[in-house]
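One chain of protein is taken out of this complex; the other chains stay put.
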Amino acid sequence: MNRRLFLSSLALAPLPAAAPGAILIKNAKILTVTKGRVDGSLLIRDGRIAALGTEVLTPADAATIDAGGGYLMPGIVDCHAHVGADAINEGTISVSSMVRIEDVLAPDDVQIYRGLAAGVTTSNVLHGSANTIGGQCSVVKMRWGKTAAQMVFAGARPGIKFALGENVKRSGSGANVGVALRYPATRMGVEDVVREAFNDARAYQRQRDEYQTRVAKGERVLPPRRDWKLDPLVEVLEGKRLVHAHCYRADEILMLLRAAEEFGFRIRTLQHGLEAYKVAKEIAKHGAGVSTFADSWSYKIEAYDAIPYNAALCLRAGVLTSLNTDAPVTQQRHLLQDAAKTLRYGQLTDDEALSLITINPARQLMIDDRVGSLEVGKDADLVLTDKHPLSLYAKVQKVFIDGEIFFDREQDVRDRAERAARRQALLEKLKPAPPPAQKKGAR
Amino acid sequence: MTRLFLAAALATATLTYAENFALRGVTVHPISAAEVPNAVLVVTGDRIAGLGAKFPIPKGHKIIDAKGLHVYPGMIDSASVLGLSEIGSVRETQDIEELGDFNPQLRTMIAVNPGSEHIPVSRAGGITASLVVPAGGVIGGQAAMMHLDGWTWEEMTVAPTAAMQMRLPSQETTVTGRAFGVGRRPYTEVRRRYEEQMQQVRLFFEQARAYQARKANPGLGFKPDLRMEAMVPVLAGKTPLIMLAPRERAIRDALAFAEREKVRIVLAGVREVDPFLEEIARRKIPVVLPDLYQVPLEEDASIDDPLDLPARLAKAGIAFAFGSYGIERPRNLPFQAANAVGHGLPHEAAIRALTLGAAEIWGLADRMGSLDPGKFADLILTDGDPLEPRTQIRQMWILGKPVSLDNRHTRLYEQYRKR
Partner (left out) sequence: MRQLLGSILLLAFVAVAQPPGAGVLAIRGTHIHPASGPAVRNGNLIVRNGLIEAIGPNAVIPPEAFVVDGAGLQVYPGLIDALSAWGLPAAAARPATGTNAAPSPATPAVLERRIQTLEDGGPEERPSNSSWVRAADLLDARSATLTAARNAGYTTAIGFPGGNVFSGQGSAYNLAGTRSRHMVIADGVGQMITFPVRGFGGGFPGSLMGIIAYVRQIYTDVDHYRASQALYAKDPRGLPRPPYDRALDGVIASPRLLLPAGRLAEIDRMIRFGQELKQPLVLYGGAEAFRGAPLLAAAKVPMLINLRWPEAERDADPFLKDSLRVLETRDLAPTGPAALARAGVKFAFYSGGVERAADLRKAIKKAVDAGLSKDEALKALTLYPAQIFGLDDRLGSLEPGKIANLTVIAGDLFDDRAKLKFTVIDGVKYEPAPEAAPETNR
């Protein structure tokens, strides 16, 4: 709720209980994203949306918040961020599927608060793009002030990061001075790493199955070694773990789709996928989603054909499409603005534009039964803005997660002076003692 | 979809010569004066001939019915490297930084590549001109005001030396490294290096002054020196120095430097500017805003940093303009301006800073920045507020010529839309 809260209070409960009781938010323009706009009220009960409509009966026990004619929209979902983690890349090897972002979640990272203040309530915290098969990602709710375990989006499908193209072959090219060469150095090598990894995963899977069979037959056999690197890849093969693949060029996108199909699994999302519009048909047919930037381009060769129409073209081709930040590469506070840009580039409708940062990324992460739109029964993850959220003049006023207020602009503004004063006082108090005057003759 | 088609159709009708025309039924936003609804704006040759609710349309002017649309002056990016860079990660496409510490003789305009894909992409965002600013060393070269249209750099050039780029030696101890890493350099070492470099800076300015004096009374054997020659308008106060100064001590240094050397400066990229607001206003030093898409400066900075900076500058009475500092984001300047409005900057002040305000800072308000008779016909025609992405930019004219809004992105869009 307030940034200081984190320092003083630490809930010991293993999982956040949804805020109990009822809150009625009235006098709001409710943008449900999936079911049009409703001017009226929204009732939160036990952390869920209990009712919404032009007329909602106020329960006797409900606290009331007057939205003052502001807009209420679903909490924003960022399908690709590197916030709230103490490590991002295990870039030493080409397959680092054993590493987990969940192991290094950092609930004290101020970027969580900043994202939250911009209306982001859920982030897919991803491993970096230094290697072909990166680490396991973690879907979190931006519960600033809570513990790492309480950040985790309980029940979200596990995922893993893949990466293709320039970043992963950089370590093979010698471009990173002082860093040992690392296979692969080409896009051919990248495909090879993917296929080899899944070839191994299959062999490992067979070894495990064979062990089970032999044990079932009563044979005396040594158990196979549990390999934390191959386990998640087997889960990918079994469809239990979602693949989020960083990619840029159309050729490598197609390569990955085909490599996955060869091994019988699906790519869940193509992350960035700046040239996805060139192979949108193939992507739609495979069933992958695309999570892209609004208008970043030309910062490297593989981004030279990036166009701000990518999201619109993919969406029109029937691809499940979202916008992401790659925060801190671009900022979560600009996600609404990024969505608004699709009104210009491709002329999406308001609902389509909002869907790119709410229900679509929620679908991509397979958490759309819980978040991504304002519907009865869903988590009360809400963002209240003073103006239409797709106007750049709008500011986020309040953010709710599971019915609890986690950001309140008025509170934030009130706290600023007090925080600055506290910092100044500590700077004075902890000022290092001036160095002792040098004695004569001392050396 | 249809609207876009319309824009494309207009684009293909681009003419290679200026045709006199008049916009009719349009809401004119002159910036220098209040808006005029349902008005006429007349362009003769490359200049604005006049405007008004009842302004007579002279003979030989093509009439363009623009009912319901809005016309604004083209927007100006006050710090970019448009035409000097094409792809961020490719060294060979960079012409931004020359070797050496003191290069006032470098003329940036001649390195602006008119074929850069970034130019039409920026135009599509409503930008008609940009100050192209080099970098490198202490004095990086001459920043040129360039129109974003022209077959050659010569045709593009509005002012070859609108400013001289300068950056005082850095005292920053934080080094941003690769792969999310940040390093620290020991302060004493940084400070020592800084003092050495400052010595060089003072020496250079002394030499330049000596040259200026010699030039005023050239004796026998006076030989012009290209480097020193380039400094003369700076020392004479004709050309301002554009000085990048994000942090508190860099700003303090720049202010002290300008006072000591008695030169005009424009501060650029300021972040920690609050302690100096009063002084900057008093000394009438203009400011180019930092890229507002940057993250808050430090962990404790407010969540609004730096989006609320323009409002604070405006309140202090400081003249400022917007700058994108790159190639990728000039088209986002109007959006940054909108963010500033969302954080307290009056809407008129935001549009002014993108047009007339910028022209004033660069000494070009006599020819650009507002819709006044006699000024360049650099225009954008929109269907609404030019700061909002919801608005489409329908047509653009630079020097009275309709300019294509077509670009690499629309081309790829059209190409793959048909796949």
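Letters A and B name the chains as they come in the text, with residue numbers starting at 1 for each one.
We adopt the following convention: a contact is a pair of C-beta atoms (placed from the backbone, for glycine too) under 8 Å apart; a residue touches a chain by one contact, two chains touch by 3 or more.
Fair warning: this is a prediction, and the values are worked out from it, not measured in the lab.
The chain omitted from view is touched by exactly one of A:Ala154, A:Ala203 or A:Val413, namely A:Ala203.
Only one residue in the set A:Asp46, A:Asp108 or A:Asp351 touches the chain that does not appear here, and it is A:Asp108. In the full complex, chain B touches the hidden chain at residues 171, 173-174, 179, 181, 184, 186-188, 190, 247-249, 298-300. Touching residues on chain A toward the chain that is not drawn are 7, 10, 12, 85-96, 98-101, 103-108, 127, 130, 135, 147-149, 171, 176, 178-183, 189, 192-193, 196-197, 200, 203-204, 207, 220-223, 225-230, 419, 422-423, 426-427, 429-430, 432.
Here is the rule we go by: only the chains that are shown with their structure count from here on.
The mean-CA centres of chain A and chain B are about 35 angstrom from one another, to the nearest whole unit. Considering their complex, residues 82, 88-89, 91, 110, 113-114, 117-118, 128, 130, 166, 176, 277-278, 280-281, 295-301, 304-305, 307-309, 313, 328, 330-331, 333-334, 337, 340-341, 343-347, 390-395, 412, 416, 419-420, 423 of chain A touch chain B. Chain contact summary for the complex, chain B toward chain A: residues 1, 3-4, 86-90, 117-118, 178-180, 293, 295-296, 299-300, 302-303, 327-328, 331-332, 335, 338-339, 341-343, 387-392, 408-410, 412-413, 416-417, 419.
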